[in-house]
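Note that one protein chain of the assembly has been removed; the remaining protein chains are unaltered in position.
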Amino acid sequence: MERHPLNLTINGTPYAVETEFRKTLADTIREDCGLTGTHVGCEHGVCGACTVIVDGKAVRSCLMFGHQAEGMEIETVEGLEQDGVLHVLQEAFMDHHALQCGYCTPGFLMLAKGVVERGEDLPEEELRHLLSSNLCRCTGYQNIIAAVRAAIVAFREKAAGGVEQTA
Amino acid sequence: MNGEPKIFGRSVRRLEDRALVSGKGRFLDDLQPSGCLSVAFARSPYAHASFTTIDAEAALAMPGVVAVLTHADLSPLMRDDRLVVGLPSKAITLQVDRPVLAIDEVVHVGEPVAMIVAESRAAAEDAADVLDIDYEPLDAVSDCRAALEPGSATVHRGHDHNCLATFDFAFGDVDHAFSQATHRVSRSFEVHRGAAVSMEGRGVLAVPPDLDGVLSVWSSTQTPQALKKQLCQMLGREAGEVKVSMPDLGGGFGPKLVTYPEEIAVAAAALHLGKPLKWVEDRREHFVATTQERDQAWDMEMALDADGAILGLRGTLIHDHGAYTARGLNIPYGSGVTVPLPYDVGAYRLDVTVALTNKVPVAPLRGAGQPQAAFVMERMLDAAADVIGLDRAEIRSRNLVRAEQMPCVKPLKLRGGTNVILDSGDYPATQAVALEKAGWHDFAARQRAALAEGRYLGIGLANYVEGTGRGPYETVAVEVQRTGRILVTTGAAAMGQGTETMLAQIVAEQLGGDMSNIVVRTGDTSGSLGFGGFNSRQTVVAGASAQKAACIVREKLLTVAAEMIEADPRDLEIVDNVVALKGVRDRYVTFSALADAALGLPGFPLPGIERPGLMASEQVLINDMAYSNGTAVAEVEVDARTGQVHLKNFVLAHDCGRMVNPKLVDGQIIGGIAHGIGNALYEQMIFDADGQPLTMTLADYLLVSAAEMPRIDIHHTESPSPLNELGVKGVGESGVIPTVPAIASAVENALAPLGVRIASAPISPQALRNAIREAEART
Partner (left out) sequence: MKPAPFVLHKPGTIAEAVAHLAQIGDDCLVLAGGQSLVPMMALRVAYPSDLVDINGIEALRGISVEGDKLVIGATVRHARFYDPVEPGPLGKLLSGVVSHIAHHPIRERGTFCGSLAHADPASEWCLVAVTLGAKLKLVSQNGERLVAADDFIDGAMSTTREPDELLMEARLPLLGGSARAGFYEFNRRAGDFAIGMALAAYDEVDGVMRNVRIGLGGIEDRAARNAAAEAVLEGKAPAEALFADAGRAAAGSVDPMEDATTSADYRRDLSSVCVERALAAAASATK
């Protein structure tokens, strides 16, 4: 039960904790950093509920040890909202009834953030394939797909609007 | 309703979502009280074994381990060693209740045997690894047919058979019907079991009494009231000495309606050790410790006249009960009632045998016996259509209960003894909509064209009638608080369906229409009598209570406002959070002022109301069930070389009465269909003949993902239920019920040129490919 010091940066905030080597990044974020928005659904890398972004890449936080994330930039669902303004993806999930129990939702949001922020219209099959990374038992995915699709458009429009304002 | 609804019936955003999309949900494992210890359970690796000693010495010596507790340790803390939770039935002949911790025998893999309390879950698991239990393996049986054979191993020592119960359904003269029949069709079917796989497993947190003497328990349960009752009973505490709370639930789907041994064990141990304890079910445990459903074997026979009218239906059902009684006979009972429900069936006889097996106990899982029944009935109708030479839709049209028969009294009883009365709906019209939207009538041409290219397209349909709104009641209290905010408190349990939003819409409709001014507390066990969430019941039973309570509060608001404004209540209207004189904008009183006034002042009479406060708590009693109905049409392409089934299209036309929120209804439907697609093609909890589970990870137990889902096309009809003021029916299980038979029908249709028949679910590529190869070998 030997614990080792660990410095993590989550949503831009530094956390200095002490954990066992065996503790997964998911458990570290939840238990040691107190950010419980990241959920644990299977602990063997299949369900995707624990998806977070590490150095810009969406990964399963149950398949990394916390100590492997030392010095990396970690983003979790708690970081999506900026200055009280929800991310377009969060708005789209609410508008499209893309969540029911909400347990898988943070994982889906972090999974989809990358594609949304690229503002790229993926073909239907590719988008479904990407979203097949994570499991949801409530929604049957149809509304998740619709929400991500809408968020891609909204992000692009917002980005275009932002350019106009600054121009 | 007062005129055109403002909020009721609209697809408004959910109240639940803002927190959930922000990572601010509060699920069981998010509760992390300081000083809380973790629990892991040592579970039986055997499907059947006896044991005499548990040597905890090595486990106790592991770092961070606080205690190892066995039956011998917990027994003195409890009033009973076993958890008796089954619904009563005279038909049950074997009493097999779950021990809180195994006493000297284990009867399924995963049965909890000992609990380890440690400073972390990891440390507790380390100790569980080295716990020494002297198991003596015993013969086990895992198949429900085999379990009933003479000489079968018995699931429990000391029994001489595995037949838990037998009972039957019978109406009409079934033998006469068969003697008069032009056509007879007989078939056998098997449906297999699946797991709930809520994304959040179960979990329980127990905090021992502090100064107030109250044991506080949080559990990821669909039935907090039932848990509270069991905790009081098992631990010998009064209702006021136990507080049960429901955090956000990461899904339920049925199995969380059962009270479990772990919930009692954790609470008992927290009292014993005087420490907060938390146990969180992990995914592997979920596959062996949370109830499952759907293993059934059917032998059925149908009698029809020359025109395809169903004269009679008879047969047998063997239902797999698992190793213990976790709920009772409700599932096979529900199956038996459901079989003839959508159709006019002249005579019916079903003999049901409930078999124990050395597998995880069975309790309702989304659909609760109804999906199996729909599978059997719809498969029989396809078989009959084939024999008679009728179109599959046509034979159904000829037999469906018609609109003019409503309300239609069926010669069947609900488990509580009341009549089955189909309350409203136009079943043939619903089917016609589904067929039209799915392109049923021009499908044959598309099918022929595909076959010419060597592609096997198929289309199939299935009807269902779902019994919803199981009574007798659910409490809803509505109160306008002094802040002006409306508080709705209920024992109804939210597990993701949007219960808060549903109740808020019903209440808002009466009280000003401002959803943002309403706070809903679900899962209340302190003041709300009731039962919780299951059986697609809460919109009906809690909805009815909410409607009544809101109307009473509305009257109170108007009465108090009339006093304050000095106007006739009939001249007042509620707009947002004020009561105003109609058409006169500056003559109004705020909810806040009204709530204040309604509480009274010393020495003054109350303002026109008989009791202080703007509140009402109601329990509308409902005994009859509200029946939703629908028709699913599935289109598939079968890859004959691999046996893989691709879903191309899926249409559901349905009627669940008036809809509180159509978007939420769609969500329930699509989610149910996804579950049904899993049951049709992917999900199977597999055990070997010795009862060892083989699908204990999400890589082995296959849930449908976004890539396998076809687009779901939904069509609503609203036939209000006459049974409640709102005209609502339940919908939570509707999607799952017709999906398996519709897909089976489509697969069989696709492979009709080869003569392949579908008699079991799920349909695996391997089984289908084998059937195709056999068929090819025949020709």
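The chains carry the letters A and B, assigned in the order they are written, with residues numbered from 1 in each.
Criterion: contacts are C-beta pairs under 8 Å (C-beta built on N, C-alpha and C of every residue); 3 or more make two chains touch, one makes a residue touch a chain.
All values derive from a computational prediction rather than experimental measurement.
Participant: Touching the absent chain in the whole complex: find that residue among B:57, B:104, B:129 or B:568.
Facilitator: B:129
Participant: For the full complex, which residue in B:284, B:410 or B:675 touches the chain that was left out?
Facilitator: Residue touching the absent chain, from the options given: B:284.
Participant: One chain isn't shown here. Among B:93, B:418 or B:770, which residue touches it?
Facilitator: B:770
Participant: Among A:74, A:98 or A:111, choose the residue that contacts the chain missing from this document, as touch is defined above.
Facilitator: The single option touching the absent chain is A:111.
Participant: Would you write out the residues of chain A that touch the absent chain, in ascending order?
Facilitator: 1-2, 20-22, 24, 27, 43-45, 48, 51, 57-60, 62-65, 67-68, 111, 128-130, 132-134
Participant: State which residues belonging to chain B touch the missing partner chain.
Facilitator: The missing chain touches chain B at positions 120-122, 125-126, 129, 282-284, 641-642, 644, 682, 686, 688, 694-695, 697, 699-700, 702, 704-705, 707-708, 764-766, 769-770, 773.
In this section, only the chains that are shown with their structure count from here on.
Participant: Could you state the distance in Å from the CA-based centre of chain A to that of chain B?
Facilitator: Whole-Å distance between the two chain centres: 30.
Participant: Quick one: which bits of chain B touch chain A in the complex? Just the residue numbers, please.
Facilitator: Residues 11, 13-14, 16-25, 27, 29-30, 32, 63-64, 119-120, 122-123, 196-200, 248-253, 282-283, 495-498, 663-664, 666-667, 670-675, 697-699, 703-709, 711-712, 735 of chain B touch chain A in their complex.
Participant: Could you pull out which chain A residues touch chain B in their complex?
Facilitator: Contacts found on chain A: 1, 20, 22-23, 30-31, 34-44, 46-47, 49, 76-78, 80-81, 86, 90, 93-95, 97, 99-106, 109, 128-129, 131-145.
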